[in-house]
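One protein chain omitted, others in place.
Showing chain A:
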């Protein structure tokens, strides 16, 4: 295996300022919707007003008589697309699979005219009865072949049912998490512009290479004819990682009208067809000895997907990794409902799954009379509990110990509901975090100029993570130069193909390719006597072989989160007074950008614990609370004190940087730590998120 690059590591690990920071604080950074090509027309997608059925007729003729309207397109007059993906087959069928699905698009000279046209377009439907509410005992629940990220649906070892029946201490509870929406601050927007047989798309994307491939295939052209431009992405959290229907709609419309088209979704439209976190119903059973040592773990999760495609979140997967127990089982079931397709939202699987497992661990700690930190330490596995693979590094125990020390956990009185400051009940809680350390093949090009400047080119995405900055540092080290001499170009599909900014694997995947390209360039420069030729020197690396050949290890980041809450004894109003996380995630490449990633994740976890919930309206079949006035995300005044720390972790089995991904682990476990603290404060166990007043006031 390749050893980590240790020589000349001067900048990886340094708190470099964000390289595009100046552009962002002056308003110069251009996002997709800021782009205004000449001759632009505006498109507005028209959503279905039934949850299931068929479109019979759309009154296109009446619409075209209106001033300013350029086109009205529906299934009856849309060009055909080459796809079997029903999600992306926009306007290819009369069928309506969920309320809000795009059934038409209108195009006008101004956004106002387009909006008004969309509002008044007459559409005739035949509605059918719909089914939009997830239940654990839904008769159509089935076992999918695989769940998200390719994990098997079900796993098992030993005889958990018998072990649970005989266990001295048993926790057997049902936990629920609601549907949640990613809500990046930047709404999705597409500007599509055809030039001859080529298509240019300005679009905030976490995956420009993937979007290019999908668009090329849908419109039946070579990938080189599609150009996706996405230099700045205003947050994504998973919602800009997959190709989405509105992008197809914009491209199709631009082709039809022969002019550049802008299709900007409103905040309300983001709640329909840009993905969301599925609601989950989870049953966790833990069987233990009186001292807390686990005998059996079972984790059964039920999720929803649409009738269009099967997306099953890997909710029970973290229970395959966390704790040792001889008898175990995990299962996933999915119900296909008349709802939009759920998708990736920050830490899919781990985030809702660890809420259930880590709440159950707290309940077990109480049942056994064992300290919750100590309980987790006692159940630390020597190797992957199911895979049997050695961990490349695992420092959960060290995170728990360090977190307990920093938080002041020692001497905690475990009794619930006994600490009071005036009207406020005070409690503390702990939960563990985990997230896999993945890596995907990537390519990258580095170019040296005679003057000593270098340019790195890679179709990566910086969605606010700091990728541009960290790749600059990685390249500077590998080239033995200063970050100021390196320019990183990313967010453009014309650059060397790279994998998605998702699964917390961006830096590991892109960084490996950048290091390999820089190493090769440095070697060639050395061979040439250290002189850059007049025309410059360029090297491209592809890490496909290296990544596929990597040794088999169980690779995960771990963490421990501690929360202190105050609950108003009369109103149930809950405030998180303190959140403290300690993480072990390999080498931290930039403490400044990393700290924000951890704290941002933890704050989104706080938001999940107390606020976030998309409520499905059973009668109409869509989400009721679809704006930021009704779907609450944590605001500045909701946050009191959030601190993130990390341990130095040397792991030679990861990648040349020795890093694990840090974009998602911060949200994992936070909600459980808070719910556990709320129980400690009040004696009320909340097993269904979010922790609302009405659940606390009895």
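Just so it is clear, a residue touches a chain if its C-beta (ideal position, glycine included) is under 8 Å from a C-beta of that chain, and two chains touch if they have at least 3 such contacts; residues count from 1.
By definition in this document, contacts and distances are computed from a predicted model.
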Hidden subunit of the complex - UniProt protein name among "Aspartyl/glutamyl-tRNA(Asn/Gln) amidotransferase subunit C", "KipI family sensor histidine kinase inhibitor", "Carbon-monoxide dehydrogenase small subunit" or "PTS mannose/fructose/sorbose transporter family subunit IID": "Carbon-monoxide dehydrogenase small subunit"
Residue in contact with the excluded chain [from A:30, A:82 or A:528]: A:30
Candidates A:615, A:635 or A:693 - the one touching the absent chain: A:635
From A:160, A:234, A:279 or A:690, residue that would touch the chain that is not displayed: A:234
Touching the absent chain when the full complex is considered, from A:596, A:614, A:659 or A:676: A:596
Residue of A:57, A:93 or A:110 touching the missing chain in the full complex: A:110
In chain A, positions touching the absent partner: 17-18, 20-31, 33-34, 36, 110-112, 183-187, 232-235, 237, 264, 266-267, 463-466, 592-593, 595-596, 599-604, 627-629, 633-639, 642-643
